[in-house]
Structure formats: structure tokens, C-alpha cells
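Each remark here refers to the structure printed beneath this line.
The complex appears here without one of its protein chains, the remainder shown in place.
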Amino acid sequence: MKEARRFVTQNVKEFVTLAFILLIYLVAGVLRPEVLSGGRMAGVVNSVLLWTPLNLTMALGMMMVVIMRGIDLSIGSNVALSAMVAGILFRDHGASLWQGIVVAVAVGAACGMINGFLIAYLRIPPIIVTLGTMNAYRGLTFIISQGKQVTGYELPPGTTDFVAEGVRLGGVLIPWLVVISLLLALVFYLILKYTHFGREVYAVGSNREAAYLRGINCKKTEFLVFTIVGALCGITAMMSASRFGYINPSNTGKGLEFVVISATIIGGVSVNGGKGTVVGVLLGCLLLGTVNTMIANVGIPGTVQLFTYGLIIVTALLVDRIVLSLDSKRRMAQQVAGKEALR
Amino acid sequence: MVKDAPVVQAKGISKSFSGVFVLKHVDFDIRPGEVHALVGENGAGKSTLMKIISGVYQPTEGQLLLDGKPVRFRDPHHAREAGIALIHQEPLTFQDLNVAENLYLGHTRSNGKPVINWRELHKKTDELLNSLNVRIRSRDSVRGMSIADQQMVEIACALSQNARVIIMDEPTAALSHGEVKTLFKTISRLKEQGKAIVFIGHRLEEIMQIADRLTVLRDGERVSERMVGEITQDDIVRMMVGRSFKELIVKENVPGDVLALETRNLTYPGKYYDVSLKLHKGEIVGMSGLVGAGRSEFASAVFGVEPAQSGEIWVKGEKVRIHNPVDAMRHGIAMVSEDRSRTGLLTAFSIRFNMTFAILKRVASRAGFIRRKAEAPLVQQYTDYLSVRMRDPEQTVKELSGGNQQKVFIAKWLLTESDILILDEPTRGIDIGAKMEIYRLISDLAKQGKAVLMISSELPEILQLSDRVYVMCEGHVTAELTRQDMTSEKIMAAASTIQGRSAGE
Amino acid sequence: MKRNRILAIALAALMLVTCCGLVATVSAEEGKIKIYFIPKNLGNPYFEALSSGFKDAIAELGEDKYEYIFTGPATAEATSQIEYVEAAVQNDADAIFIAANSNDALNGTFDDARDAGVPIYLINQDIPGSESHRDAAIMPVDFSTIGKAQIKLMAEQIGYEGEFAILSATTDAPDQNTWIELMKEVLANDEAYSKMTLVEVVYGDDQPEKSTIEMEALITKYPNLKGVIAPTTVGIAAACKVVQTRGLAEKIRVTGLGLPSEMKEFVMDGTCLGFQLWNPPYEGYLAVYLATAVKGGFKTEPGATFSAGKLGEYTILENGQILSLVDPMLYDITNIEEYAALF
Partner (left out) sequence: MKGLDGRSKRGKLSAVFSRREWVPFGLLLATLIVSASLSESFRDLAYLLRTTTRYMELGMTALTMTLIVSAGMIDLSVPATMCCSATVAALAFHAGLPMEAAIPLGLLTGLACGAVNGLLIAYLNLPSMIVTIGTMSVFRGISQIFIGDKSLGKFPEWFNSIEKIPVFMIGKARFGVTILAFILLAFAFYLVLHKTGFGRKVLAVGANEQAAIFSSVNTRRVKLQLFLLSGFVSGIAGLLTMSRLLLVRYDMNLNSEIDVVAMVLLGGAEISGGNGSIIGTFIAVLLVIVLKTGLIVANVTSDAQMFMMGLILLLSIIIPNIGKLVQGFRDR
């Protein structure tokens, strides 16, 4: 029993998020019973699944940044720039889909490296660097595209198959896009749990002084994290092209950074570093995805979406604070007990 | 223990910070299978010496020898790789990771494989923890652990990097006596395994119990190095204290009998219990005790930063309620806190900014604007009174020496013209010359009728300056001595025993 | 430290000079007719198409006689165009053609411009309720015909019976709302459409992601939905994408107003049998002739006529509007390829 109790206390955040998701389905069921009926449910699940890939992929990268007490506001613009470069290759140079993907990931990683160099080696606070590069990359996207968008038929064939085809699981079609993002989540779960680099991310986030003392190269780790986030932007760029069927300098990746930051915070990644799990982030994305889809399906006017996002972020912060204070009260009681024994 | 070749030798080590020599030509040998204790008053240079040996600082003069060969450590990690590990007073651990990770992160790369093999690491960690017979398990997360357990984690981490020398800086300060016993068992086990242990501590009976060899430092110089068996605690105290201050400190204050401050059974479970003391106008009352005895916590309760959970505070004969520093200041209480850079001064701002920061209401007009004309003379008056050496009041505090910074810090609180002054380690980490001036200032303030409560870990200060002294140990007031029957032995004894039971047992 | 300061200022100034010098290629040439076209926002393919019309006319009338500037804000907020109108006036433009983002936010700016002698023409839309603040408005087509034409096209595609829905732009979009009202009117009193029922009007806010979610919600909410009308280019593309991905082309017919280049993919593979639109390049082409005529003394009072090259004669209606087309054009398998190359 003790083992189970310890498992629950350690992942209380994840359970709270899961509870939120079930709550929403419950509320929706009460408001619009037909939403949960057989056919409709498959549709709802499908749109939640389709909403998740882009945000989950980026949330994995944002999680690593937040664990290291950083922030990256430039991911939306980075996605747009990587997508546009690949788009121009498709449109003007007839590049194949795979060549496009490679180029997009390369461009994304390069932008990530610029962020990483300025933050890790020149020690400029992440909010300033990514604030600057956000505008710079978005501006660059417009410049290289001369305002023109890359439309659906200019994309190589098969781009949209990632959304159309997929794996059939119990009647519901899981598009390839979702499979890829879940695979990425698994890869990141393994990286963060089993590789040196993964644990060093937690170490540097938890206590940079102690990490340095143990010989961890904090700068290299931080640089690598921002580069990986950049590469993820490249992948998300191609996902966006496949999902929406076009690449537009002003729409692609617009507002992505705030949705992803919200999903990461809701997913229980602590803002003072050192804490955060892939499962939590996955649940955070599912929660926001459910909110999005439920609003459309239950017929609540779309105008409520922004408000609900904000409310969920603030609630997640409060839950995080309550968990923290309960934990520190327990620790204080323990210490006092220790000293009491002395008298 | 057989006397084989020392692992680490410090030869003629000197170290100066902005001109002030903290260490002068110190020799120090660390031999495998031996616990070498290092004692001395605060500011005698103990931790500076250890920081040099463990690569945190570079020596100004002198050399470090590792197995006889000269060596220079670039940084603490370089020293760790050479087998020298420093265990800090507040352990440096990853709160959110488990014990195995705290141990092996950073140097797990050495096994070449990119993936960490957790099963094997947890097994190795549990083996190591069992060898230290500690009840922590490898999978526990560090967040909930007591200081003692976290210390064990740091020691285990040092061992996992097969350290040959383990330096412990005041390890027993925050431990209960049960935890101290387990620590000593671990140390003796490490000794048998041939590790070299350096133990920095205050509690002499602990040192007599655990150490084989003992070096006494005073004012940055090595006074003596003897085997523990050959000397008694009194010899150590005499060596530690040594110089007498009689002719240096001019004490002219005459303690009055008007009660300025009285506390009755102030209690904060876990920090201090039933502390009752009296402080009269014109009197200097000392508060002595070891690190972690709860003196600073008590002071911050009187000053309202962290109010006590029960008990009463009386100022000038009537009961007062102090919830925050503003209440305290309203009742004429001021506190020169312990760590001036962390909780005292705003080093990035000018001397003028810092000095008038606690009395903004007085130098500001009704509308809140600072009247430079009112500010300048006050700053001038107090910098002259304390003879602060500075170019001009616009200079940032960072540019001043430690002694001058402390003077600015004290001036800041003198400006509040409070008549009850709490000084927490007023002379820590400053040169002898500045210390003398501050002693003269304290006795001068008492002469003017202020009531001074001086918390200090330096016995000579307490002995020379205070009219009465309260000694605290583990949160309890264990002795109240008047000036006549005040001796360092009595204070030391009271500081390390609680109602007849030695802190060490 | 001071030396460092002066170095900083010099470097920054130098960088700025190169930047501005490099970019500001446009210099004020005397004697040329200066035409400004300010779209709703940059990166919008629809306005790229319109701009190509300007260029065709200028090519015909002689490149050297004109200076054509196509510039505008990055995002389509109500007030982001003010700066560009004022800049155009400041550069003493001969004519400003603008697709306003709001019906009344720009009235003050238009008045200042016209006081300074710079004529203001709305293009691709009018500003209902503030007509007095502009000189004339080039309308893409007679809006009153759009409602009827759209509902007729839908009816033909679903055999004049069954459930259909409308995926519109923003709830407040003036054009779409007028068309929807017209559609409802026709549905109510023309009994040819008696067997057709409009189940719901949903709003995709002209955002690709939202439109996609709203379309998915429609499909799940109404299992036997037969058709969707999306009278907005972003909406129709998103709707077709969803239908194409889910392979529901036979079951649900999507039509509305779309851009040939965006819709080519869907028309070619049968997802969309046909859609309507007007001809944006015509509007651009016509605008240049209007500006040239006005420069030559033509007065834009109601009833006045002017010739527009290959498009023939145009007269200004009572309300100061010029219709570049009367009825919307039908784009389907027969002409999609030809027009997709144009815009």
C-alpha cells in the first residue's frame, strides 16, 4: 500500500490533470448528452487527436526548457521559418517530401542554436533572446516568402497522407501524425529518463551549482536543449503543412508559443526548475485539446476559449503551489519531530 | 594508526582577500586512515584553507602537494576528480532527483554507454548506502530528507567518485545527537577503509571523541598540530583564544538597571524553546553558543522578521506585539543581521542609498520625496562618527572593504536612533583593525545608554565586551553568567551540553 | 567601461544606417502616378491575386508612368492600417486603394487623407455606414446576387434536398452576414429549396485551425449532413481539406467562395464539384484605369463612366460603387487549371 501511496503523492499533478479531462467529458455529457453517444464520440476523439500532434511535439521541447528554468517565445516564428524554407524548396525547386523534412529540421535546429548560443554561452536571459528572435524569425519568414503563401497543390504528394491515413485502433483511425508525435513523446520519455543528457537537464534545472560541482557541462547541456527545441520546430513545421495543407507566412505557427507554454505548465512542469514528466505534458496537451474540441462540439460560443485557457493556467499554478506548500509543511513537521526527540 | 605518507600536503599556504591576509604560511597534512580535526574561532581561516585544498580558491602563496607531487586545482570539479571532496555545511543536492541520480549524475558518462543502466546503478547505490549502514534507499527522492540524510547522500556521492580525502565543514552543526552518533560511526568506518578525513568543528568534546590529530588555527596562522591524545580541552581553548584582549578593548559603559528589553519563554518548536532574557539600558549582553543553537532565529523573532510561535516580548516594561520589522522599529529595536551581503546591504547601490534606506520616512518630505538636503548631513555625520574610509557617499558599497561595509551596515541601523540594538556576528569576516574600531563603537554606544544584545561565536569578544552573557545550546538557554564568573571554559561547557548531557553523546 | 559605451553607440548607429539604406530602395520620383494598394494583411493569397491585376494594367499602360506600392500590416487588426494610409498620404500618393479591416475605425484617417487631396478608394468591399468617408468603392461583384448564386449552386450539388450547414468567417464579418441573410430569405420563400434545411451556421474566424475544428464538429454533430457552404476562402479550403482527409467527398458536398489556386487540388480530385468567386485581378486592373482617369481630370460622381482597357466601360453607381462583375463566376473542372495559374 505504501508503494501505491508514494506513487500517487509523487505524481499528484498528473492525476489532477487527468481529473480535469474526465471532468470536462462529464460536464459535456451533462450539457449535451448526445455528444458522448457512439458516433459523435469517435468524431470528438478524432479532432482531439488531430489537435494534439503539433502542440505535443513542441511541448516536449518546451518542457526541457522550463525544467532548466528558461522559456522560449520564438518557437512559433521558428516553425513558420522552417516551414517556409521547405515550402519554397517544394514550390520552386521540386524538392521531395523527405528532402523538405530534412531541410525544415536543419533550419529549425539552426535557429535553435542561435537561441542556445546567446542564452548558454553569452548568458543573456532567455526571455530577452527569444523575444528578439521571435520577431526576427517571423520577419525573415515574410521576407523570404515575399508575402506569398505555399498552397496545397504546391506541396509534394503524400504530405497530407500523414493526416488521412493511419493506424486503425478499435474503430477509431489514429492518423500517422498522431502516431509520430506519440513516438516522439516515447523517445523523449526514454531520453529524459535513461540517458545522461536527459538526467543532466533535470540536474542543471534543479541545482546548477551542484551540477557544476559534479562535472556536468551546464552550458553545453543548455545549448543542446535549445538546439533540440529548434529541431522539434522543424518537425512541427512539416506537421503543420500536412495538417492545414498550406504554409502561410503570417498564419503558420501563430500563437503557438502561448498554447505550448500553457500545456507545459498545466502538465505539471514546475516553473522553478527540476521537475516535469512527459506523461504530465501529454496530459496537459490532451486537456487543452479536449477543451478546444468540446467548446466547438457542445456549441459553446468560440469566444469562451481564450477565457478557459487563462483560467486553466492560473488553476494549474495554484494546484502547483498547494502541492508545494503541503510538501514543505510535511518536511517542517518532520524536522521539528527530529528536534523534539532531543528534549 | 600507522603513520604512512600524507595524501595531501599544504605547504606555506597564504591567502589574501583585497589586501587582508586571511591565511599566513599555513602547513597542513592529510594522511589516509586518519581523522584530522581543524579548529579555530570564526574567521580564523578554517574554511578558507579547506576551500583552497578543495579547489574553490587559488592560494596567493604556497603549494599543494598530492601524493608528494605539486598540483594546482582549476576548480572544485578538478579537485573531485583528484579524489578530494568537500562536504558543505548546507548539502548541495538535487532536491527533485533520487539518491542514485544525486550520486552518479555527471560522471555516469565514464562508462561509455550513452544509456544509463538504472538497475545496476540502484544496486551499486544501495550497496554503498548499506556499507554506510544508513536507512536511506537508492530510490528515495531527496526532497523530503533531513539535513543529516542529505549529508549522507553527499558523502556517498564523494565515495562513489572514489574520493580518497573527505573534508567535512561543520557537519554536526544541524544534527541531533542521534544523527551525530551515526555520523561518527560512518567516519570511523571510512577511516578503517583508509580514507583521509578532515573534520572542521567547534564542539571540542566531539573532536576529542572522533579525531586522531588536531590543528589549531588562530588569525590565519597555524598555532599548533598535536595528536588528540596528548592534549586536553582546556589546552585547545587556550590555544584557540590565546591573545588576551584586555589592553585592546576599552570598556567604559556602566550598565544601568532600567529594563530596556525582556523576553519571556519565547518558543518556536524546532528552533528555540522558552528563551527568557533581560536587557538593561547601557548594558552589553552577549549571546554565545554554537552554530545552529538558535540565536539568530531568536533575534529575528525579536525583530519581527519571523515572529515566535509563543511567549512574550516586553519593551521598557510594557508588553508589545511584534509581527514585522516595522513594529520592532516603532518600539525602538534595530537589528544588524548576520550575513550582510545576503540580508544586510544592497551592494549594487550607493552608500547614501544604503545608509538612509531604513529611515526613508525621516529623510522624505510629506509627499514622499527624498530631501537630499536632509540626507547628506546625516550620511556625513555617521560616516565621520564611524570613520568609514570612502571616496564619496555616491560610491557603490561593492567597492568598499569588508570592514567598511560592516560600518556602513551598522551606521544604517544607528540612523534609526533605536535604543535597543541587536548585533548578530558584528565582526565576522573582517580584519583585526576594523574589529577594534567596532568594539570601541559598541562600548561607546552602550555608554550613551543604548541596550546592546551582541550575538557572537568569538569567545574573546564575548568575554571582553559583555556585562552579562546568555549561552544557548540546541535552542535552550543553558547558562546565564555575570561578568565576574564568566570564563571561556564555562561558556564552552554550557555551549555544548544540555542539562548535563553533552551535545555529542 | 566608458570606451565600451562609445563603441556600442557607433556600432549600433552603423548597423542602423546599413539596414535602412539597404532596404529603402524606393525613392520619390517626380511625375509618376503613385498608386498605393493596402490589403487587409500581408501574406494573404487573395490580395496577392488582386495585386497581380494592378501589375497587369500597369504593364499595359507603361511601366515608367506608374509607381505601384503594395504594402500593409502583418496582422488584420481593425487599426493596423492607419499607419500605412498616413504614410501613403505623406508620400503624396495619387490614389490609395484599401481593403479596410473595419467599417468605421478608419473614417478619421480617410477624412485627413482626402483633405490633403489624396483620393481614397475602397477595393474588394465597401464600408457600409461610412460611405461618405471615401471617394468610391470597387466592388468585386453585385453582392445581392451572391446569396442567390451560392444557394443555387449548393442545391444543384445536393439535388435540392437534405441538410446543409454554413461555415462562415467571423461572427461580425459584414459581407458574409449579408450573404447569409440573403440565403435564408431565398430558402424561406423560394419553395424550390423547400426540401433543403439549414441546420447551423458556424464561424471559423477566417483562421485555418478554428475552421478545421468547426468543420469536424459539423460532421460529428450532423451524421446525415449533405452539404456545406463556406462563403470565405479560408473556410472553404479548410472544409475541403477535412472532407478530403476523411474521404467523405461523395457524402458531403462542399462549395462556397474560394481561390482557384487554393482549390485546384480539391476540384481536380472531385472533393469539390465547383465553387464561385469573382475575379480579383479584374478589380486591380480596373483600379489602375480609374486612378489614371482621375489623374486626367475624371470626376467620380454617380453616373460618370470611364473605360478600363480590355474590360470595357464602367459606370459609377448611385452609391459610388463600381461593379467589376455582375454575377459571380463559376470555377470547376473545366476552367480551374487556367485560373489557378493566374491567382
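Things worth noting here:
Order as written gives the chain letters A, B and C; numbering starts at 1 within each chain.
To be clear about the criterion, a contact is a pair of C-beta atoms (placed from the backbone, for glycine too) under 8 Å apart; a residue touches a chain by one contact, two chains touch by 3 or more.
This is a predicted model, so every value here is computed, not measured.
In terms of the touch definition stated at the top, the absent chain reaches A, B, C within the entire complex.
For the options B:227, B:258, B:360 or B:374, the residue in contact with the chain missing from this view is B:360. The chain omitted from view is touched by exactly one of B:55, B:220, B:311 or B:344, namely B:344.
Where chain C meets the missing chain, the touching residues are 1-2, 4-5, 7-13, 15-17, 19-21, 23-24, 26, 28, 42, 69, 71-75, 77-79, 82-84, 86-87, 90-91, 102, 104-105, 107-108, 170-173, 203, 205. In the full complex, chain B touches the omitted chain through residues 75, 305, 324-326, 328-329, 335, 337, 342-349, 353, 357-358, 360-361, 363-364, 367-370, 391-392, 394, 412.
Remark: the residues of chain A touching the chain excluded from display are 71, 73, 118, 121-125, 127-129, 131-143, 147, 212, 218-219, 249, 258, 261-262, 265, 271-272, 301, 303-311, 313-314, 317-318, 321.
One rule holds for everything that comes next: only the chains that are shown with their structure count from here on.
Chain centres here are means of the Cα atoms, and by that rule the chain farthest away from chain B is C. Between chain A and chain B, the centres computed from C-alpha atoms are 45 Å apart. If you average the CA atoms of chain A and of chain C, the two centres end up 35 Å from each other. Residues 76-77, 80-81, 92-97, 101, 105-109, 114-116, 118, 141, 143-144, 146, 157, 176-179, 269-270, 273, 474-475, 498 of chain B touch chain A in their complex. Only residues 10, 194-196, 199-200, 202-203, 206-207, 209-216, 270, 274-275, 327, 330-332, 334-336, 338-343 of chain A touch chain B when the two sit together in their complex.
Across the complex, chain C is touched by residues 39-40, 42-44, 46-47, 50-51, 138, 142, 145, 147-149, 151-153, 160, 163-164, 243-246, 248-251, 292-293, 296-297, 302 of chain A.
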